[in-house]
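Apart from one protein chain that is not included, each protein chain of the complex appears where it belongs.
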Amino acid sequence: MAHSTLTRPVGAAPLRPAKTISPSARAWLFLTPSMLFLGVLIAASLLVLRMSVGTKGAEWSGFSLASYAQLLEPYYLKSLLLTLRLALVSALIAVLLATPVGYCMSRLQSPLLRRVFLAAVLMPLLVNLLLQSYGWLVILGPGGMLNQALLGLGLIDRPVMLLYNQTGVLMGLVQTAFPLAVLPIASAMRGVARSYEEAAATLGASRLQVFRQVVLPMSLPGIITGATLVFAYNASSFVVPLLLGGRRVPMLAVMVHDQIAPLMNWPAASAAGVVLIVTTLAIMTFSEFVTGRRRRILEASQ
Amino acid sequence: MSEHDFSRRQFIKTVGAASVAAAALSFPFIKASAGDMQFQGKTLRLLTWSDDTGLAALRNIAATFEAKTGAKVIADRTGSTSEMVAKLKAAGDRPQYDIITLAGVGAEGLASAGLLEKPDLNRIPNLRDVPAQYQTGAGGHGIGYLLWCNSLIYSTRTVTEAPDSYAALWDKDMAPNIFLPPPNWTEAMDLIIIAAKLAGGDEHNVEPGFKLLEKLKDRVITLGENPNQIAELFRTGSLDMGGLYAPAFFPKQIRDPSYGLGATFGMKEGFYTDLMLSVMPKHRPGDTDLAYAFIDHSLDPLVQGKMAEDIFNGPVNAKAIISAEARKSPYILTPEQISEKAIMHDNAFLATVHDQWIRRYTEIFSS
Partner (left out) sequence: MSNLLKSLFRGAAPLPGETGRFAMGLSGVILLLAVLPILTMIVMSFSGASNLDFPPASYSLQWYQAAWNTFVSPDASDVLSLGQAFTTSLLVATLSMLFATLIAVPAAYALVRCEFRGKAAALQLMSLPLVFPMVVLGLALLLIFDSLPFQLNTSRLVIAHVILALPFVVRNCTAAMLSIGSEVEEAAKMLGASPLRAIVDVVVPLMRSGILAGMLLAFIISFNEFTVTYFLYNIDVMTVPIWMYSRTVSSLDPTVFSFAVLIVLIDFALIWALEKLVGEGGVSF
């Protein structure tokens, strides 16, 4: 479907297609195929918006802002802040860890090694989180390997609780979203031609200088993409707080779940969902605006 | 002692004879209505739980039903997610199933959305033997199917004697590390009521209960959303006690000594139960006679006894046949024990406080 819209202009006006359509129209033409799918999403969003001002039992006919008013209570505000904080911190950590990995991946020569790296990077996304949580339990649980080792070495008297609290959730958020940070970073760093690095090195820059002053700034778009992806992905995370937080870390998506079932209060769930979506989008836009300006300045100076 | 023994054996005998007679009577009844293997070639679509209870239902109910009637039972075993009820409600008048087994709260949600058919109790002969309070639920839209019975779970390694009161949860020396049910489960609601009662209040005066629960905060390792994780924590010695939680979650682990897992119903305050229901959605795809026959079969005394022995579910049929061997087990509940000590919570009342209680509970145990 997408392909046909992509090639149709060629057949229709093979000589000078650019003159016949304005740039704006051309842009929307390119966006049309994705808009067909996103139309379903828009409909879904409108539906959620409508539900959020309905009342329980009369989602489509009632009208009330009670669900939004309820969100101003400390219970929900605290949860929203916690959610945003965990998502932000996890995004920073993930990007910090993903940068060296992405750099390595972009510079690997051996195809075998590259595939092993890629496979390893993707693994956390591949495996059902429920199953991974047993892995974590075996390693970090109160009776897990790490605690047993520490107890055996006499470093601690009683097991350190690494799961079922915010530490556990943060770790899980970083680990599960890690591939989302690595892939765009690796992709962007690969785009930074090696000749730039060589030029910088010829001019006497150390490897770290080359990395910090050439590779890093030039791959900034990828790094920002990675960070925003992780942030957004984790802001709506549900399974991680459920399985690694022992349900003691009340992130907003967990509460949305409670409202959908067992409470069956769809307006409340929708309103909380809307607030979560709007806040996350606003933060993403803001960060992209700020970094986008920096990037443009950077590009202009090059 | 011997007299007691005798009377018990006598009782079993009587019950056994009665149920055999009932089975013999009910079989010709089905025959009389439409002949042998009446449902040959027909299909029943069942939505049931994905846990061991669902699995046992396939073994003990669906398989025997197929053998008896010639019908084919197709089972979807993804019914235990909390999203299931939401999905059924959203699907509205396009149900995919003939029968759904679910908890009372879920059934009430579906019934209030007008999605369930009110079954005709006269078409379910086995209901005669079910005590009135277990016959129906969700305003008559659901037929009692089994009792989900909640116990205190404890580590047989560190807790040497089965606790005889819920107060044991607050005993720091007896059980340093505990787990509690997650806030979205009805078990948590029951725990709140228990705490309130221990603190001198009741379900209409729960504030003392919340105060008492706060004292548990530092000792709570996790709010057990996932039974297998809980079993693992017991196996590795990280938990000493917890509840309310049904031993029906752990039929295998309880029988495996390497888990050191015990469960008790012997609390002096009684034990809390949740009536699980079979419901029939409106506009179902399959045959109505078949659906009634299946519900009736699930209440058969033999089937009910088998389910109790197999996975520790409480039978609703007062004539459920439970072997003498099984009666010795602390996990297998008999109809007599149920009639003595089971406390059924009031779903209608809980619905009015559910939202607030979930919040309080979540807040108390947030790390």
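Note that the chains take the letters A and B in the order they are written out, and that residue 1 is the start of every chain.
Just so it is clear, a contact is a pair of C-beta atoms (placed from the backbone, for glycine too) under 8 Å apart; a residue touches a chain by one contact, two chains touch by 3 or more.
Please read these numbers as outputs of a predicted model, since none were measured by experiment.
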item	value
Per the touch definition above, residue among A:Gly54, A:Gly222, A:Gly246 or A:Pro262 touching the missing chain	A:Gly222
Touch list for subunit A against the chain that is not drawn	1-3, 5-7, 9-10, 14-18, 23-24, 26-28, 30-31, 33-34, 36-38, 40-45, 47-48, 51, 97, 100-101, 103-109, 111, 114-115, 117-128, 130-136, 138-139, 145, 175, 178-180, 183-184, 186-188, 190-192, 194, 197-198, 200-201, 206-208, 210-211, 218-219, 221-222, 225, 228-229, 232-233, 235-236, 238, 252-253, 256-257, 260, 266, 269-270, 272-273, 276-277, 280-281, 284-285, 288
Subunit B, residues in touch with the chain not shown (by the definition above)	45, 49-52, 54-55, 58, 62-63, 73-78, 80-81, 83, 86-87, 90-92, 94, 96-97, 227-228, 232, 235, 252, 256, 258-259
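The definition used in the following text is that only the chains that are shown with their structure count from here on.
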item	value
Centroid spacing, where centroids are CA-atom means, of subunit A and subunit B in whole angstrom	40
In the complex with subunit B, residue positions of subunit A that touch it	57, 75, 130, 133-134, 137, 141-144, 159, 161, 163-166, 242-243, 245-250, 255, 257-258, 260-266
Subunit A contact footprint on subunit B (complex, rising order)	82-86, 89, 105-106, 109, 112, 177, 182-184, 186, 220-226, 228-229, 232-233, 236-238, 354-355, 358-359, 362-363, 365-367
